[in-house]
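All protein chains but one are shown in place.
Our next item is chain A:
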Amino acid sequence: MQTITEEAAAQLWDAFRGGEARALAALFEAYYDALYGYGRKLTGDEELVKDCIQNLFQKLWQRRAGLRAVQVVKAYLFKAFRHHLADETQRLQQQHALPAGPDLFEVTYSHEEFLIAEQRDAEQRARLLGALNRLSKRQREALYLKFFDGFSYERIAEVMALNTQSVRNLVFNALKAVRQVMLTALVLCLLGEG
């Protein structure tokens, strides 16, 4: 799905800042799926995700002259997209007088994402989903960025506007919870055999 290296993305970013429309289109193609997947995790509103990605890229194009070089393009796009999505969500909440929580986004894991792990039995998969969905919203988001998008702690911190240590803790605690599921499964397995 993602076949673009960080170096290639950085080159495209510079070319796009220089006015090459084709470079921005290439970045759009390279990261659309990842942004879309992330957006769909953050909000259930498919239309809003679609519009925010479109709007993000159009704004980048309009403001290309004032943009600076970035270290990791994907992280920059995720951060800008998250910010944009948060603004829009907040605006819509105010507009429709919906209660605005302290955490805007609700990341939930669904069965489909774990279908690839077919070798694992249904029971264990259900337990894993349960454990993941019992995590805090931020833990879930950090875990998503870590394992679905392969971001480092540092980049997750950039995307979520947190410090690196907080991200490390979020991911670590989430992983401990997942490990607990594994241990439970192991115990149940041993009991079953005994």
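Definition applied: a contact is a pair of C-beta atoms (placed from the backbone, for glycine too) under 8 Å apart; a residue touches a chain by one contact, two chains touch by 3 or more; residues count from 1.
In the analysis below, contacts and distances are computed from a predicted model.
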item	value
Protein name (UniProt record) of the chain left out of view, among "FecR protein domain-containing protein", "Cytochrome oxidase subunit III", "Cobalt transporter subunit CbtB" or "Stage II sporulation protein M"	"FecR protein domain-containing protein"
Sole residue of A:54, A:71, A:136 or A:184 that reaches the chain not shown, by the stated touch rule	A:54
Contacting the left-out chain in the complete assembly, out of A:44, A:130 or A:150	A:150
Contact set of chain A toward the excluded chain (per top definition)	1, 18-22, 24-26, 28-29, 32-33, 36-38, 40-41, 45, 47-48, 50-55, 57-58, 61, 88, 92, 95-96, 112-114, 116-117, 120, 128, 143, 146-148, 150, 152-153, 168, 171-172, 175-176, 178-179, 182
